[in-house]
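I'd like to ask some things about the structure below.
Every protein chain but one is kept in place in this view of the complex.
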Amino acid sequence: MSILIDKKTRLMVHGITGREGMFHASQMLEYGTKIVAGMTPGKGGEWVLDGKVPVFDTAKMAVEATGANCSVLFVPAKAAADSMLEAADAGVALIVCITEGVPVQDMMQVRSYLDQRGTRLVGPNCPGLLTPGECKVGIIPGHIASAGGVGVVSRSGTLTYEVLYALKARGLGVSTCVGIGGDPINGTSFVDALEMFEDDARTDSVVMIGEIGGSDEERAAEFISDRMSKPVVGFIAGRTAPPGKRMGHAGAIVEGGSGLAVDKIKALEGAGVKVAEHPDAIAELVAERGRKARRRVKR
Amino acid sequence: MSILIDKKTRLMVHGITGREGMFHASQMLEYGTKIVAGMTPGKGGEWVLDGKVPVFDTAKMAVEATGANCSVLFVPAKAAADSMLEAADAGVALIVCITEGVPVQDMMQVRSYLDQRGTRLVGPNCPGLLTPGECKVGIIPGHIASAGGVGVVSRSGTLTYEVLYALKARGLGVSTCVGIGGDPINGTSFVDALEMFEDDARTDSVVMIGEIGGSDEERAAEFISDRMSKPVVGFIAGRTAPPGKRMGHAGAIVEGGSGLAVDKIKALEGAGVKVAEHPDAIAELVAERGRKARRRVKR
Amino acid sequence: MKLHEYQSKQLFAQQAIPIPRGRVAMTAAEAKSIAEELRGRVVVKAQVLVGGRGKAGGIRLANSPEEALEIATQILAMQIKGLPVRKVLVDEAANIQAEIYLGVTNDRAARRPVMIASAEGGVEIEEVARTAPSKIARLHVDPLLGLREYQARDLAASIELPREHWRAFIDIARGLYEAYRECDATLAEINPLVITGAGTLLALDGKMVVDDNALFRRPKLAEMRDLDEEAAAESEARKYGLSYVKLDGDIGCMVNGAGLAMATMDVIKLAGGAPANFLDIGGGAGADKVAAALEIILSDKSVRAVLLNVFGGITRCDEVARGILMALQDVPLSVPMVTRLVGTNEEEGRRLLAAKDLPTATTLAEAARLAVAAARQGVAA
Partner (left out) sequence: MKLHEYQSKQLFAQQAIPIPRGRVAMTAAEAKSIAEELRGRVVVKAQVLVGGRGKAGGIRLANSPEEALEIATQILAMQIKGLPVRKVLVDEAANIQAEIYLGVTNDRAARRPVMIASAEGGVEIEEVARTAPSKIARLHVDPLLGLREYQARDLAASIELPREHWRAFIDIARGLYEAYRECDATLAEINPLVITGAGTLLALDGKMVVDDNALFRRPKLAEMRDLDEEAAAESEARKYGLSYVKLDGDIGCMVNGAGLAMATMDVIKLAGGAPANFLDIGGGAGADKVAAALEIILSDKSVRAVLLNVFGGITRCDEVARGILMALQDVPLSVPMVTRLVGTNEEEGRRLLAAKDLPTATTLAEAARLAVAAARQGVAA
């Protein structure tokens, strides 16, 4: 098992004929993801990726013709809101928006509409999802993770890769890696992902990678304390970031008093989470917890 | 029993300090309706109707202070959309909008929002509700109906009174009378009301009064045919109306081909509904069905 | 409120929908000078608020300014379905390659706006809808989100519009939806939306109906009302918030509530008579409204009897009675009048009328019988 994506995922790629869309679609295909459709208005009828993937003009047509149940978006920021709504209306259950730079007011409207319909969104401004050995939706390099029992959820993109890389180096496999993205308004929160990992039979521990800004990590700490039985290892980026300075993501603005790394770390530690000092230490902590768990089992 | 309103209804009256609001609030109070609050922005703190009803500035305050669970609106058309949204946000479960002349695009937005929240609306442009002997919400004259087993649902206002009057004259009592209003976009449809009457233990037969325009009656016919066990007597106003002429209600525009009285009557008769030729005949048909039912019981 | 073609197209143009160059003219001379400005062939189109102008000869092509003068002279002398033509629109003639239908209206059943498109525009859309429903594409719009670009694209794909026209079609569809929103319309349609020889899209004809209930917040649209196009009695009625439609019979009706008014007409017919009008005095009608309503009814010379049917809800019977008595001070009652007042404050209302010797009925059927008899007596006398 895994969460969100697996071998049954039938993927549609929005913006497949663009440079990034095409590059990552070929990477996903190579990884083994079932890409059933591409979507680029005006290019319907073409076949791409060595004639393996048909392109459609509209998401509705793509879903009707191929039974796609998941959409991944490589579209310009100004088209992202429209593409998310289009995918939801076409009936896919899961939308993964890689696009960064989506206006935040667009996201509030999109979330409101998607919530009404019960469509799950991951992102925007995220690296997507990876269930090692089964399915990759997004841009996480496939070769840096192997299958296993560690669930990974992260607000960051490349920092996540660091962690996957270190886990693999220690022989630790991953159930699913969920990049939720760093934008202030997004689809899937830490709590959403933790809840899914808690319920997932394959996942036996979770790594959670947060950042300064917002209070999603604090809510996650509350959830972990109240509801999680599985061990969680955490990391918060931005301990040395000067308060109030904007750090690339809108999500990284330190909002008056709350949102500081120190508060998030305190909240997580209060919930029993082992918080790593630097990214390389995460894998070490996961391995340690694993050893302890095994020791407990042995006794 | 009855539907929508009864002795437990705790009513808030929007626009209670206006001329119509005050007149009908006093009529409702006299009838025995529990009016727990009035609502007029800027008049909070006053007491009206011989000091029996406190007035609040906002619906939220009124609901918090009095536990109102139903709102009736006597507000100007341009304030109606706002008042419906306000009542819904304040948490009442049932809103009855008497106001006529509400812009139709406002109603589409309001319905969309109310549906998200699960708030029931009756109206706008309707006479409201009457559960004889228990509660009156709106402007239906109380003295023209007595308690009994006939459920009445109608798109019309005054035509409904005709029917109630005739039913009473024949000694036939009413469980609840629901004026759904004649506007093209409204809250409660014929099907909604029929469904509630079908499930209501007190109601043993139903009178349904339609009009030309739209296709709500046709959908009701389908529902009656598929789901109703109780006898239904119908009437459709506008047999002699020239097609395409606007008849006061936006709801009475005959929309290209469908919406004609003849089609509605045919649909209802096809569903086993006895359709009266003129309003006075409705009560007669109800009485007749009642006699037949009693004869069936006797045999 | 219906808008003229030229008004609708102006509103479309405000949303960047391409329309033909052209202007409206009140006289043939004006039409000629517009044709001179436009150069080349022009179309002269009667501006009346009824359908079927084309079949009636109200839309004609002119090859020169002189011909435009001649045709405009003829059209401005026409009546179409009883309405005199007072204005013509003079538009540059278009080179038409294909005709599309595009419209947006309220879907009562779905409780949201619906956009409708068909590759077979130009003819009666209802006819296509009836005979070949698969050729009509329908798309519902979330009233809180509006028409999104992808939806307009879905529509273009649904009617199999050639892809080179998608961009233009999407912009026009979104513009049309905006016009519908901004004008509180109940209908906004372009028929035909043409593909020209130059490969562009052009709104050749336009129609809008505006929600009367929303005119309070659309003052510029309220000013567009064409008083010329309304019967004087209907304009007068509207001034007092009354809803009046002239019909062919001889029994004037004054009723509160549209449903009861229609039922009253039905019952008059069942009693062997014919209603002279539909008149709904509405809810909460005061004495002044009732007085105005009576004046309007009595100003119709074919009226031989009046049936006043009021069941008191918002409108109280005593107010109605006072309105009648007030109106009778100004308007001598030239025909018999049967009144029926039931409901709120009914005794007081009946008492007031009885004091002035006005006959009253209790049931609707009785009232209709009395009115029909009174009208016949009038004819006999």
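Going by the order they are written in, the chains are A, B and C; count residues from 1 in each one.
To be clear about the criterion, contacts are C-beta pairs under 8 Å (C-beta built on N, C-alpha and C of every residue); 3 or more make two chains touch, one makes a residue touch a chain.
Note that the structure is predicted; figures quoted are calculated from it, not measured.
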item	value
Shown chains that the omitted chain touches within the full complex	A, B, C
Hidden-chain contact residue, picked from the options A:I140, A:A193 or A:V275	A:I140
Among A:M39, A:L167, A:I185 or A:M208, residue touching the chain not depicted	A:I185
Sole contact to the chain not displayed, among B:M61, B:A77, B:A93 or B:V191	B:M61
Missing-chain contacts mapped onto chain C	144-145
For chain B, residues in touch with the removed chain	41-42, 44, 57-61, 79, 82-83, 85-86, 89, 109, 113
On chain A, residues whose C-beta touches the chain left out of the figure	20, 24, 27, 77-78, 98, 100-109, 111-113, 127, 139-141, 144, 154-162, 165-166, 182, 184-185, 209, 211-212, 214-216, 219, 235, 237-242, 245-252, 256-257, 277-280
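The rule we apply is simple: only the chains that are shown with their structure count from here on.
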item	value
Chain contact topology (line, ring, star, complete or other)	line
Chain centre separation (chain B, chain C; CA means) in Å	28
Inter-chain centre distance, chain A versus chain B - centres from mean C-alpha coordinates, in Å	50
Chain A and chain C, separation of their C-alpha mean positions in angstrom	55
Where chain C touches two or more other chains at once, by residue number	142
